[in-house]
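Removed: one protein chain of the complex. Kept in place: all other protein chains.
Here is chain A:
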């Protein structure tokens, strides 16, 4: 096959941010085998550390599939709401740091203030600004009362890039990949949509309450960095639309599954009832046992299709947990996408998929 452009330049993958992230992924896979299912949850926060609740959602859905349960309706709506908030967080981070890599400093500064506001929402619901460990198998962890409307986000600030001459010069016709090639290289998410394939797991294989919300899927036509950027900006607008619908449609109700063998009891119950105390103890030490089986569950994370291949052997620890990170396949396709481009374009291309 011959050495790729990358090898000739001695571009060590292990040193790029993406490489470090995939390495973290692999270490997590091994660590998860030694933890119970609940203890393994915070690893998912930290894998793609800017789309926390989406990763947790993928893992929770996988475990719920093996346990043969489903979260109550309110928990599903909360998951959708926070999933979309996470999508906005991730896209802000992705676009503005990409712009920063290319040379535009202003969007980064201005939009990170919006991220701070969203971190406040995270903190109010879970106690932690970033790594929430909030979405758990069985529902969500604590009660959430989203009373405030989401701010009408100043996405127009990011729009300052859309018609900017320098931005267009740096991203139009850069990193072009065709639809067939994108599928062959195992791309997913925005990388496919930028090349014209209308594929969104929230529409085609809906999970939680995505089949009850109304939103559009942004699809590009050229398959270059600029189209993918436009897709992401449009996805942010659609996420806002979804969040508004969630707030309007959210029912009252419980937020954890009813089964006391899976969802731990509330602390007030634990302090008064003997059975709750025992359940609490058993769940936080040994954990719940998951029936033997294997599942591959994927969600539409902001970076692409985030999948969890979970193998259970009937004990309270996962036997094997393989995490399919979208960025791994995208980074593998970097060689193909950057052929014929200049070195500075590699920065633009990597920024456009921000593999994690």
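By our rule, a contact is a pair of C-beta atoms (placed from the backbone, for glycine too) under 8 Å apart; a residue touches a chain by one contact, two chains touch by 3 or more; residues count from 1.
Here is the rule we use: contacts and distances are computed from a predicted model.
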Study note, to complete from the structure: Per UniProt, and picking from "AP complex subunit sigma", "DNA excision repair protein ERCC-1 isoform X2", "NADH dehydrogenase [ubiquinone] iron-sulfur protein 3, mitochondrial" or "Radial spoke head 6 homolog A", the hidden chain is "NADH dehydrogenase [ubiquinone] iron-sulfur protein 3, mitochondrial"
**Study point:** Chain not shown: contacting residue from A:29, A:160 or A:217
**Key:** A:29
Check your understanding: Of A:44, A:328 or A:353, which residue touches the hidden chain?
Key -> A:328
Practice item. Kindly note down the residues of chain A that lie in touch with the hidden chain. Key: 1, 13-14, 22-23, 26, 29-31, 34, 36, 64-70, 72-73, 180-181, 183-186, 188, 197, 199, 204-205, 257-261, 273, 275, 285-287, 289, 291-296, 298, 305, 307, 309, 311, 313-317, 319-320, 322, 324, 328-329, 331-333, 336
